[in-house]
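Every protein chain but one is kept in place in this view of the complex.
Right, subunit A next:
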Amino acid sequence: MHRDKRQRMSDSIPSQKDRKYDRQLRLWAASGQRALEDASVCLLGSSPVATETMKNLILPNVGSYTVVDGGNVTEDDLSANFFFDSDSIGKSKAQSASLLLNELNKDSTGSYLDQKPSKIVASNLSYFDQFSIIVASVSSFDKYSDLEALSEYLYSHYIPLVVISSAGFYGYVRVVMKELPIIDTHPDSLVDLRLDSPWPELMEYVNNFPEPETAAARDHVPMIVLLLKTADKWIKEHEGGLPTKRDEKLAFKKQVEALRQGDSENVDEAVAAVWRLYQKSNQVPSQIRDLFNLSAEDSTDRDPTFWTLVEALKDFVAETGTFPLSGTVPDFKAYTKDYVDIQRVYKDKANKDLSRFKEIVATKVVEVPETVIEEFSKNSRFIHLARGTSLTHDISPESLAQITSEDDDLLKLYYVIRASQMLGGKQDAFSIMTKTNELGVTADVVEYSQEVARYEGRELHNISSVIGGVASQEIVKILAKQYVPLNNTVLFDGIGSKMEKWLL
């Protein structure tokens, strides 16, 4: 019933709202959009990097947001900020920014709080519990340690924090999240043909496929049929196994190629897909195996739906030796009826796997909505768990060990910027350098320290806008729980026009 209704909606002429968001719905679909519209964002800071990030979240229609900042707008604040104008001067920063941000999209609900982020961290950390995500501009804090305190709190409460920073030609995004499970990672392809282990119904279809009687019919034999027939013949001739050695594989490929009579596109497709025979459907990818091991861990505070599904998947794999079939087949040359029939064989198997998977899920304590089970079943081979760290982990030995001996290693620069932010106030190259060394960075950071010192912490609009773009893209992925988010730090060097990323 519920399903029918959804079907009808996507079939009909789109509403005004669907037309407005059409270009993004084609990426994250109605489910991602719903997640975005259910989310509430807390923005700490109102400098250009903060307002640019917020702009890119309001436009796609994040449900609600609150701009938090203390102090009043000065003339200098206007220099690179699109969301202050001359009317803002002398007024509350948070109020002025939210006023102009609100104009961007009436569907999104904005509010503001005229208070310094550091003050809230000191007095009322539970204030942040109401939000789906916190976006924090480093410069909005009195002391870097206040931001670290916030990071610790949010990390332990499973609330994602996205730290943004921009000064001169440099900027970075640091994502703090304890754990983020993603079902719909949008892999390049969900195609899973199971040619290495065809199930009985598929083999029955292939064996009953009639010998073509005309040249046209021959050119329309589906590549799946060509491959499985050739494989079947090979197995009979070679005592039960598919080719494993290099020369066997070459010989097998020659057998497929030998099917070519003239310009047979279907044979070309079969040759190009031979590798699929050697895929190991019974193999569990290492990142999934890691998940199976993790799922036994204590799961309070964790996403109960996801972990229930992981438990169920573990059972399914133990029972059947493989994953639920996705049911997705690629396009290949075939007569319409044959294509639709093969598609049906794959879909039937996918539905059968899904039914079994649902039965297993039903034995678990947590109740999971049907649509989520379906999505999980289809994507089960590609599910992803991002496990991050809190800000304090930046200066752990394993993070520092990632610094290379390269002169232009941008990780050194990250620590230089972080050192300068920890210092706060007015500073020179020497004090930044000293602080960077104190953090445990032994490499030469003289030039980066000089460069960072001359910026005086001022934001260039372009760099803030690049960082605002990167941060908002990651935030949309985190809120929509789709695609694979950054884990956990990326730095943009606007002089070298390049980015680097690390897991710190």
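Here is the rule we use: a residue touches a chain if its C-beta (ideal position, glycine included) is under 8 Å from a C-beta of that chain, and two chains touch if they have at least 3 such contacts; residues count from 1.
The rule we apply is simple: contacts and distances are computed from a predicted model.
A chain of the complex is left out here; the name its UniProt entry carries, from "NEDD8-activating enzyme E1 catalytic subunit", "Probable Ufm1-specific protease 2", "ATP synthase subunit b" or "Ribosomal protein S14", is "NEDD8-activating enzyme E1 catalytic subunit". Screening A:168, A:181 or A:324 against the full complex identifies A:168 as the residue touching the chain left out. In the complete complex, the hidden chain is touched by one of A:97, A:273, A:422 or A:470, namely A:470.
Interface note: of A:144, A:292 or A:339, the residue touching the hidden chain in the full complex is A:339. Touching the missing chain, out of A:14, A:90 or A:212, is residue A:14. Contact residues of subunit A toward the unshown chain are 10-14, 16, 18-27, 48, 52, 55-56, 59-61, 75-76, 78-82, 85-86, 103-106, 168-169, 185-186, 220, 331-332, 334-337, 339-340, 446-447, 450-451, 454-456, 458-466, 468-470, 472-474, 476-477, 483-487, 490, 494-499, 501.
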